[in-house]
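Just one protein chain is left out here, and the rest sit where they should.
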């Protein structure tokens, strides 16, 4: 096995502006936030985002004007309310949004995971999602019964970006036995063409060998692995730390007023690396408060 | 939650002759052998079997002349050689066999799990499986590219029969952290219309609550749950006991000679319950030898 | 069963919802955002499920946030991630694909849905107000609400009665109710189903068996047919025998206040 360990900066450098990105996690949990911040720090833009429920990462990209198109099932920040940047982007015609239901979007990721060109579903019959997106929602007949369904294109993207728990340097990523599985990370990993995973901690390969059933992303699917402790902050990473409610509320106050600039200055432009971000966003005391290990 | 705990006899009584059965496990691992023996003890027959790799259970049914049709990816007994009863059944025209590749058959179970009428695959293009089974392998075009693929009917069956590790009385079935996952049991469980699960051990519900991530079959999918220690014997149950090589070699010696009758008499007809089967097939010393706990 | 004369509208909605639940039901509870939306999407449904378990439906189970059958006797004190991760539950589905399969395979009996736009035929819009491509107000998308109306046997709509919510025709169909009424749902290829009840803060509606129009069934004690109709953007059918919504019993109210939500985690606003 080959070491795939790289720095956060080098991982972000792999991704050119204009790429399509599948972003994992869910709304305010376990998304690769540090990696998205680094993309913005490197002034990348023009992205297409594919997500299951999109959330904070998509809103950050929208705030920076770095996303042109979103395909997802939801955009919002759960208990913290609306995704203001995304919402403005759509209302002002800057973001091309393609809506899918959960069953429909998951089936698109599963088709990509299986190397199939399209998924079949009857979830979108009669909906506005089918009516307004003839490019991606096509009728298809069951050849056995003649019944009408829809074909949807597989959710293929250039890069898939996930945040995980632990991994070895080869890219074998494991979850803890107690975890929150309310996302599609394992399916997105399987569906990835180029997969970059940030994790809380790199552990020795010998640790991975002890519990191979907990490996949900095997090394052969991974192009780059990055150690980024608190890499999902201000979101939660289940089993590691809770969402940072104070940070999120501060974020929402600024975004509601359309003030992405002040936030970006503090947390994206000024910090030259992840350690500087953590110093800007957290005190040691606060970090310990959020930790649930 | 409702208790779904029943006896092996009552579980088998739910299944009428002529049913289609999805049988889990793989070849010589973790199949619901005790339940299949009980079906034969009750003189049920006329079954259609859907499996991933079929193995010992299908060969038992074939030996008793109780199976009319098999849809699977393989029929054999791994290191113990051919599936003689099944083979004779096909060669003598008594068993209608429908062959599928692993990708194709798994896609059929996944379609059934998703409540879709058919699966899409390009695995069977150009094969004899497509040529000889126009009933189940139909051409379908990708509406986006026009590319030719096949549609296969979802692997729907009347009953799904699985053997597992531990469960509570409600039917929440868990695997151990160290396990062999070389099968489709979780997908078959999801795809089930009526699901009967035998397990090595019934544990208190409070045990299940401790590690909910290990529940691979939740209670809402289950109709009946049965405690059958050594319920996969003479096959292995990973983490519990190894395959019984002596028993399997004796079985194969008899089957090679076409002598199902003597085996059935000893192990199916005479034993009036699972305890009597275990007494006929194992000594306490042998049981301890096979155990790997 | 003495009916209580002292109950909140939220409590009435919990009781009305609980009465729609049957023993053995598997219930899909959605994702709520903050405040009133949380109460509608999560608080009232979870309280109703628990109330039904305590009264007539002991074997009922819920799915919430990828937890299948979380122990409703141990509702966590907060709902941040860590409390969800460690909430005692029978199963943490392995990823959302399992939940989606359960939906499209038809394993759910009831779902709770709410929306900023609902029309005469029970179609919902949670996607966009105004023109979809140039919306006046972009909403949250679709989530599984589309899938609920496609696959769940008896979806329940829970929402406050407001003129801007109850509209003649939704701007965008996120969830297909009875589409254009009559047989149009089946003609569009959808499976049998569609919303069963609309439970609001003022009244409860069903859908007429043939025309599939929304139909006023009961009005809460604190309201009137006139008030109900004045809060709607379309005139619903009025059932021939509209009655007063059955009030919660004292036993139900005691269960809600003392057993189910003593810490006011569910019925927050």
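Observations, loosely collected:
For reference, chains read A, B and C in written order, and residue numbers begin at 1 within each chain.
Methods note: contacts are C-beta pairs under 8 Å (C-beta built on N, C-alpha and C of every residue); 3 or more make two chains touch, one makes a residue touch a chain.
Only a predicted model underlies this, so the values are computations on that prediction, with no experimental measurement involved.
Counted over the whole complex, the shown chains touched by the missing one are A, B. In the complete assembly, the contact with the undisplayed chain comes from A:170, out of A:56, A:118, A:170 or A:267. If you put the hidden chain back, the residue from C:19, C:94 or C:154 that touches it is C:94. Touch with the chain omitted from the figure is made, among A:81, A:176 or A:218, by A:218.
Touch with the chain that is not drawn comes from one residue among B:3, B:17, B:42 or B:79, which is B:79. Looking at B:22, B:48 or B:121, the residue that reaches the missing chain in the full complex is B:121.
From the set B:53, B:117, B:171 or B:271, the residue in touch with the chain omitted from the display is B:53, counting the whole complex. Think of the hidden chain as still there; on chain A it touches residues 1-2, 113-116, 168, 170, 172, 186, 190-191, 205, 208-209, 212-213, 215-216, 218-221. For chain B, the list of residues touching the undisplayed chain reads 27-29, 52-53, 72-82, 86-87, 90-91, 93, 97, 99-104, 106-107, 110, 121-129, 131-132, 147-149, 178-187, 236, 238-239, 242-243, 245, 292.
Here is the rule we use: only the chains that are shown with their structure count from here on.
Each chain's centre was taken as the mean of its CA atoms, and the one lying most distant from chain C is B.
By number of C-beta pairs in contact, the leading pair of chains is A-C.
Averaged Cα coordinates give chain A a centre that lies 38 Å from the centre of chain B.
Averaged C-alpha coordinates give centres for chain B and chain C that are 40 Å from one another. Multi-chain contact residues of chain B (touching two or more other chains) are listed as 114, 116, 213. In chain C, the residues touching two or more other chains are 92-94, 100, 104, 151.
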